[in-house]
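First the structure, which I've put down as structure tokens, then a few questions once you've had a look.
With one protein chain held back, the other chains of the complex are shown just where they sit.
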Amino acid sequence: MQLGMIGLGRMGANMAQRLHRAGIHVQGFDPAAQAREQVSAAGIATSDTLQDLVHAIPAPRRLWLMVPSTVVDATLGALLPLLSNGDVVIDGGNSWYKQSQARAARCGERGVAFVDCGTSGGIWGREEGYCLMVGGDVGTVAGLAPLFRALAPAMDRGWAHVGPVGAGHFCKMVHNGIEYGMMQAYAEGFALMEKKAEFELDLAQVTELWRHGSVVRSWLLDLGADALRDNPTLAGIAPYVEDSGEARWAVAEAIDLEVPAPVITLSLQERLRSRQRNSFTDRMLATMRRQFGGHAIRKTDA
Amino acid sequence: MQLGMIGLGRMGANMAQRLHRAGIHVQGFDPAAQAREQVSAAGIATSDTLQDLVHAIPAPRRLWLMVPSTVVDATLGALLPLLSNGDVVIDGGNSWYKQSQARAARCGERGVAFVDCGTSGGIWGREEGYCLMVGGDVGTVAGLAPLFRALAPAMDRGWAHVGPVGAGHFCKMVHNGIEYGMMQAYAEGFALMEKKAEFELDLAQVTELWRHGSVVRSWLLDLGADALRDNPTLAGIAPYVEDSGEARWAVAEAIDLEVPAPVITLSLQERLRSRQRNSFTDRMLATMRRQFGGHAIRKTDA
Amino acid sequence: MQLGMIGLGRMGANMAQRLHRAGIHVQGFDPAAQAREQVSAAGIATSDTLQDLVHAIPAPRRLWLMVPSTVVDATLGALLPLLSNGDVVIDGGNSWYKQSQARAARCGERGVAFVDCGTSGGIWGREEGYCLMVGGDVGTVAGLAPLFRALAPAMDRGWAHVGPVGAGHFCKMVHNGIEYGMMQAYAEGFALMEKKAEFELDLAQVTELWRHGSVVRSWLLDLGADALRDNPTLAGIAPYVEDSGEARWAVAEAIDLEVPAPVITLSLQERLRSRQRNSFTDRMLATMRRQFGGHAIRKTDA
Partner (left out) sequence: MQLGMIGLGRMGANMAQRLHRAGIHVQGFDPAAQAREQVSAAGIATSDTLQDLVHAIPAPRRLWLMVPSTVVDATLGALLPLLSNGDVVIDGGNSWYKQSQARAARCGERGVAFVDCGTSGGIWGREEGYCLMVGGDVGTVAGLAPLFRALAPAMDRGWAHVGPVGAGHFCKMVHNGIEYGMMQAYAEGFALMEKKAEFELDLAQVTELWRHGSVVRSWLLDLGADALRDNPTLAGIAPYVEDSGEARWAVAEAIDLEVPAPVITLSLQERLRSRQRNSFTDRMLATMRRQFGGHAIRKTDA
């Protein structure tokens, strides 16, 4: 089977290599020459333009998008005119499921099938396999099974056709919301242990301990144990946490569905908060306290 | 009527003056000479020691404690041996209601009555009157009515006998929990308006506007309007918010009673958070993100 | 000055009457005959169709929409073809500010000015006046000042031109977010007092007490006191709380602006939660507890 991989960043390059090793013929494209070269060095064929990529693959083509969610529409705009009836586009990135549904409609107008594939596994996926949540129509997804089998941890585990177009990215959105909540729960717990000076706890020891037999054992904990073993005080790491969009969609979805998701929501907000350096909220609180109670406020260094 | 006022800090001194102006004979004491002098300058008699204070007042005495909650027990320890059967001690500060119940028992062993009085009104109470939530037995509280009438905004409004000993401080604890939640709600709203650069909103204008006819009008909003009129950008004010204990008790009580109080709880936690400068929680989150996704972290300036 | 009032529901009818009493000539329209009749009975002229309404008012016309946010676009669609260059449409309802911006553009294409007016005050506005947050261009808003003066609590207080089109509804959205947070804070506090059987607190008494001199006094508390005086145990009232959209927009806006608003957000989610009768979240938690710990679960009545 042949596949065009569009986007050879961290995720796309790793996936190309896992597919290549599984015997899939991968033809890669990325606008950045350096990204193409790195993948070439791993023995994978690349094309310098989208047009070349499309021409290099016999129809019906399978094209996997692994690009930032912000450029999916532009990529699709450049790609669609080059495609033929019966080709398939798979979006394996972190797109909002409603956009995936719209994109499927747009592709459908040209006779191109669209599949959304929520992909989890991070940088570990290349060796351990990726968890793939696939949305699309039955026939199209069935035809892509060899790709999913190659990418998943095992041929028949770690990938599934979860529903129609949109369902894959919907599941990935929820998955990431859960991930935010789990991470926040762990991080709060470790902060409690770190602050409890009385016990002089060795966080790396406790994390390693919990990996074996405890109710909170998980892959995230495994990674936390690695991090704390290497840097037990998290020295040099700024308290600044990015987010990548999915939890925002999850919060909006929860409100649309009228399903409370307080922990997922709060986990996102804690990340927003980590990035504030001069919170107006807190300054307003300090000011109001002074107004009614004459309480002292702290002045900023001016 | 005579009253001994023990503690002449911001609250105690103001209350002494309001009582004095209402024709109550106030005898003040504070361990700090400066505090005594300021009150003396307002025409109020003071004593240099607790013993002198007690001797200066004819039995049965009324002694009002307006001291930090952390020194109530020590003050009571010094005071009780000086008192006689039939004297009354009123704790007007921010004590935990369970401690007030224990203190009432301790006083009772010596024939001294104890009344807990939750006091709200801040620095504005001297002119506007204080809201007083009074706990104690019926007869004792009735005998103190002239004091409460003098301190309250109006003779028959703004003070009430809400229940047995402890009930006064319990109500004040809940009151302050609500206060934290209200303040946080306002502060979040103002932060949203401040960040919305597109509209160039004048926060002082909006606050003033809301004071008239809106559903969110309140005394806290009045104070917020004052603050924003004087300093519309809250320049020079650090995002650092203290708390004074009552909300902590309220959170513990909510859990004991098995009544969810998520907004009150979160409002307290947001204050704790405002005081963190290098959150371990956030550093742990940043580290975990890097571990699984290879995401960049920010380094601290070293 | 003349004004067409479109929408004679609870809010529109009350506003029409307040304007009428202030000497503004109001011409009312509502698709429901009963709504028109009630307003007619108060001495206000009404029209049976939008077309009649528009014809009854000399150009340049002022038309105030007071309709559910879900029908604003349809109403505007019917209205715009009837209007002339120089007419003004004011949306006084609870619209999302981004839709107001889009509607202003749509009106502008026909030479019709658009003003968004966030309106607070509820059913009390008719007697006490409404708080009005007005967005629009300077000249248009200035020309409407007599209307705003008539509706506001006082001629020069309780209404303000807060910014360009959209700014009025933006401020109202934030206002309502704050309102949700304040209400939740009060409600949590009252629930704590209600559960504390030991003190047999009289909630109506405490609420009334807090209205005088306390830090938490507010108009919402005044209303809470009314409610608890009439029904101290809230007998017969179901624990089911609606929401009306603004807080949802506020949560989405907070995330877009990357400003944490945890208390506003949680207050909305608590309302969503109040409407759930068989929470899947809780059933999932109960199931997981049983799976790892063998803990008993409760069965539903089957």
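Descriptive notes on the structure:
So that you can tell them apart, the chains are marked A, B and C in the order they are listed, and the count of residues begins at 1 in each.
We adopt the following convention: a residue touches a chain if its C-beta (ideal position, glycine included) is under 8 Å from a C-beta of that chain, and two chains touch if they have at least 3 such contacts.
Source: prediction; values computed, not measured.
Put simply, the hidden chain is in touch with A, B, C once you look at the whole complex.
Within the full complex, the residue among B:S69, B:N231, B:Q276 or B:T300 touching the omitted chain is B:Q276.
From the options C:E188, C:E208 or C:E253, the residue with contact to the chain not on display is C:E188.
Counting over the whole complex, chain A has residues 120-122, 125, 128-133, 135, 152-154, 157-160, 162-164, 166-167, 170-171, 174-182, 184-186, 188-189, 191-193, 195-196, 198-202, 205-206, 208-221, 250, 253-254, 257-264, 266-267, 270 touching the chain that is not drawn.
Contact between chain C and the absent chain runs through residues 10, 122-124, 183-184, 186-188, 190-191, 194-195, 219-220, 223-224, 226-227, 231, 234, 236-242, 262, 266, 270-271, 273-274, 276, 278-295, 297-300, 302.
Chain B residues in contact with the hidden partner, per the touch definition given at the top, are 215, 248, 251-252, 254-255, 258-262, 265-266, 268-270, 272-273, 275-276, 280-281, 292.
The rule we apply is simple: only the chains that are shown with their structure count from here on.
The chain with its C-alpha centre at the largest distance from the centre of chain B is A. With centres taken as mean C-alpha coordinates, the chain found closest to the middle of all protein C-alpha atoms is C.
Chain centres here are Cα averages; for chain A and chain C they lie 39 Å apart.
Mean C-alpha position of chain A lies 47 Å from that of chain B. Residues of chain C in contact with at least two other chains: 215, 254, 258-262, 266, 270.
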